[in-house]
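Submitted below is the structure of interest, expressed as structure tokens.
The complex appears here minus one protein chain, its other protein chains still in place.
Chain naming follows the written order as A, B and C, and within any one chain the residues start at number 1.
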Amino acid sequence: MAGSSFGNNFTVTTWGESHGKALGAVIDGCPAGIPLSEKDIQVFLDRRKPGQSDLSTQRNETDQCEILSGTFEGLTTGTPISVIVYNKDQRSKDYTDISQAFRPGHADYTYFEKYGIRDYRGGGRSSGRETLGRVMAGAVASKILSSIGVTSICYSKSVGPVEVSAYDEDAIFKNPVYMPDMEAAKKAEEYIRECKENKESVGGVVECRIKGLPVGIGEPVFEKTEALLAQAVMSIGAVKGFEIGDGFLASEKKGSENNDSFYMDGRKVRKSTNHSGGVLGGITDGDEIVFRAAIKPTPSISLPQNTVTSDGAEVEMVVCGRHDPVIVPRAVVVVESMALITLTDLLFSDMSSRISKVEKLYV
Amino acid sequence: MAGSSFGNNFTVTTWGESHGKALGAVIDGCPAGIPLSEKDIQVFLDRRKPGQSDLSTQRNETDQCEILSGTFEGLTTGTPISVIVYNKDQRSKDYTDISQAFRPGHADYTYFEKYGIRDYRGGGRSSGRETLGRVMAGAVASKILSSIGVTSICYSKSVGPVEVSAYDEDAIFKNPVYMPDMEAAKKAEEYIRECKENKESVGGVVECRIKGLPVGIGEPVFEKTEALLAQAVMSIGAVKGFEIGDGFLASEKKGSENNDSFYMDGRKVRKSTNHSGGVLGGITDGDEIVFRAAIKPTPSISLPQNTVTSDGAEVEMVVCGRHDPVIVPRAVVVVESMALITLTDLLFSDMSSRISKVEKLYV
Amino acid sequence: MAGSSFGNNFTVTTWGESHGKALGAVIDGCPAGIPLSEKDIQVFLDRRKPGQSDLSTQRNETDQCEILSGTFEGLTTGTPISVIVYNKDQRSKDYTDISQAFRPGHADYTYFEKYGIRDYRGGGRSSGRETLGRVMAGAVASKILSSIGVTSICYSKSVGPVEVSAYDEDAIFKNPVYMPDMEAAKKAEEYIRECKENKESVGGVVECRIKGLPVGIGEPVFEKTEALLAQAVMSIGAVKGFEIGDGFLASEKKGSENNDSFYMDGRKVRKSTNHSGGVLGGITDGDEIVFRAAIKPTPSISLPQNTVTSDGAEVEMVVCGRHDPVIVPRAVVVVESMALITLTDLLFSDMSSRISKVEKLYV
Partner (left out) sequence: MAGSSFGNNFTVTTWGESHGKALGAVIDGCPAGIPLSEKDIQVFLDRRKPGQSDLSTQRNETDQCEILSGTFEGLTTGTPISVIVYNKDQRSKDYTDISQAFRPGHADYTYFEKYGIRDYRGGGRSSGRETLGRVMAGAVASKILSSIGVTSICYSKSVGPVEVSAYDEDAIFKNPVYMPDMEAAKKAEEYIRECKENKESVGGVVECRIKGLPVGIGEPVFEKTEALLAQAVMSIGAVKGFEIGDGFLASEKKGSENNDSFYMDGRKVRKSTNHSGGVLGGITDGDEIVFRAAIKPTPSISLPQNTVTSDGAEVEMVVCGRHDPVIVPRAVVVVESMALITLTDLLFSDMSSRISKVEKLYV
């Protein structure tokens, strides 16, 4: 496995390099009969587009997608959906200086050792632009899940040391850092600008909530919901940690503090709390899925750093090119997309969990 | 995919229930020519065996394994290795009271909803005994990796609020909580006993370090080393968080604080720090792999809890049976095993990364 | 991939060697709620048991299976079903003479070259006993498919030069060669006995028919019904050819002779002929699935043959041990099992083919 595909029944294969001709995704296993147009996908893409504010890279890409297959007369046909985004504003010469030297915190060195060759222009395949394909697939997954009533929301929980202290969903799309707290957002913006001026970069935490999933999604043992979500989210470049529900905090608590009691809400089973984050034993428990991803500061900084070249020379380098001082806001939609893809795939896996479900469709 | 298999080239399939006849694993893709006996596997199993101290369940299982296939005259043959452990000390009647009520924090409710039927005895498939198969496969992976010079060490980093403050590898196997710090271990033991007396349970954090991996292991995009490690580790019941290198802490730092500089150590490229935890862009960078798993407190506690039954009645229950007040120490070898399985699988995936490697073996 | 697993959503992993302790299968992805006992599986196993007549090996194995996991109170639980058969009548010393020499037509040489080591006793993993696991999984698949009205029948179409010329389903289980034609069966028996006396062996063709599958099963492109059936059937040792519908004969015909016209049977679409064998474009067309497998003569013969040893010496050898002069009759249930496994897996894959099916189960 070369690793560019994800999913069993609903699968995504991404391809493309930062400064190649184009990037794209092939989405296979999408059910037939779903209304799908480029607009649906563009909404997701626009949330990760560069240049939404002065807080992100000034690379000028409109990131317009084109659907090349898999739909007919506005509906999905059940065949693979190929979506493409052409690169427009490559300034590859910005990267000539890094053709030899390995940028600290980047994959330059490891790609070179693994493959003996690397497309150094803008990080090649290890660039954040690879996530374009994920986001396009996330948009398709979103259409599928919404047809059974699933909704998702994703936002920045912290940027550097600035953490949100309120939760106002309406605020999320009203500030450039996608925080559900306008005041924290303001502080976060200031913090990012300050770091940028100091030629520094910043990390943060992204939180995602998904509502409306049926109870019972997730396969026991190795394909637990939280396990596949963890793979999905940790596979995004720059993500260094994943936790679900109370996560690391749970490790400090006692059983009585961490268990969620059950009670009856009419004929529905409910939990009085949601320390679990919506999963028990790897299977959705009907509650909101809540998880977090820790994102490291952008490794590209304008301060001088010590490094080595592929010839074994020690050098000092300053990373040029057009970088984001923080990728957290643009990563929000990527994290959400990976979650939607994962849950769609697990939903389909669940369809054959009981013989009565099989009979319902075929007898 | 029903989820009981893990890995692409080196695969593990586990099976078995807590109170069934037996549990086991089928390990496929193990290279031929490796000396392997039941003793090799038993060493790993003994580290997760119940009853090693008064801190774990008093269920009396010797957990003796038997190899049923895949070896001949003491060597692996390249064919699937089937290993089995028979259950001996099932006291299934302990569980009759939970045949109707859903234990909080357990998978009782979600299994029931997913499958419409559940083997309630000891948690059935969702029991911690399922990890027997993982540990047996981990022992095999350990033999493979050690043949190319890879070593691993795994231990408890914290138990409830008690965190280690020293790192003495020799200490790890000298205390029942597997801490690399005798003093912290003592406090942890006391804390666990105190909780046990109060009918409570405790969580903690497990840390794992792996040395000697070649640079270049891990497949880009969806099969990054940290992504598959995260799936592997988060698929262990009770794990609620995963982080690699500086993990969540990295999200608070600046780029210059988080990047690891490169320098030359003779002809070898080295990093001056290891904030990355041994991976860059999903590919091993030659440094030690360091990751942590957050483990929730055992959901089985002897305090009364509110819950509901499968008939929709609200009840108060006290979970009987023989439980661990803390599973962290016994989880240590499970976490290590999952890491070894994952890295073995990724090692094999890397073999075809360059045409020169292919030629080296076949021309 | 080490190749011992088959299927995406309904998966089978087999393990075990001819003269090892046991052989078995792990069947994962079986829906919950299906009544399943050892008896159900034994019916299938008994059809491939040695010693049913004097036409098969006199190795005395009762091949009694034991279910070790995956069922509870007589029903499947959705968790992996582990089934085991212990070897009883190994006479491994029969095989000492072949520990060095490679038997012509067998996998001795290729296993030795691939792995550098081989379990020579009875062919080890490449023995026909490996198919025990397939047959046990086939029995489970049969239970699943029968719950939606699918039935299957499989038989010998020819043995050496003796071909059936009638089709009487009732006859199939009334003769030891499983032919739907008592007269042909008699001739086939005579032919086999004659060959046996001449220390020779015989091949043949197995035909399989499956009725009642819904229209629409099979995934386009690489997972066409006929493609996966071909893999499944060609993966049985000794199978050298596969064809569906008119198969090789179709290559000689004209379009108008090979196309099946459609007509309406009330409100149902029907085909006036079934040259297609029940598939169009890889997807079931509602007609009977009809395919054939060509089986080579048993490579073990008692005539002297020229071969070489692992040391590079040329020798003449006579293969001892207890062999079937023909494996066709015992292969019948193996071919049927592989077909049932494949179609079950494809049935589950189809469940998410339309968004309306997804909505039917979850909205």
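As a convention for this text, contacts are C-beta pairs under 8 Å (C-beta built on N, C-alpha and C of every residue); 3 or more make two chains touch, one makes a residue touch a chain.
Model, not experiment: these values are computed from the prediction.
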Which visible chains touch the chain that is not shown?
A, B, C
Hey, which of C:Ser56, C:Ser126 or C:Ser142 is the one touching the hidden chain?
C:Ser126
Across the whole complex, list the residues on subunit B that are touched by the chain not included here.
8-10, 29, 31-34, 76, 78-79, 144, 147-149, 214, 220, 347-349, 351-363
Residues on subunit A that touch the omitted chain in the whole complex?
1-5, 8-11, 13-17, 20-24, 26, 28-30, 32-33, 66, 68-70, 72, 75, 77-82, 84, 114-119, 124-125
Residues of subunit C in contact with the chain that isn't shown?
1-6, 8-9, 14, 102, 104-107, 109-111, 113-116, 125-126, 130, 158, 160-161, 195, 200-205, 215-224, 226-235, 237, 239-248, 250-264, 267, 269, 272, 276-277, 279-286, 294-301, 303, 305-308, 312-314, 349-350, 353-354, 356
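Operating definition for what follows: only the chains that are shown with their structure count from here on.
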With contacts counted as C-beta pairs, which pair of chains has the highest total?
A-B
Subunit C and subunit A are one sequence twice: same or different residues at the contact, by the over-half rule?
same
Inter-centroid spacing, subunit C versus subunit B (mean Cα positions, whole Å)
37
Please compute the C-alpha centroid of subunit A, do the same for subunit B, then give the distance between them in whole Å.
26
What is the distance in Å between the mean C-alpha positions of subunit A and subunit C?
44
Contacts with 2+ other chains: residues of subunit B:
1-5, 8-9, 14, 114-116, 125
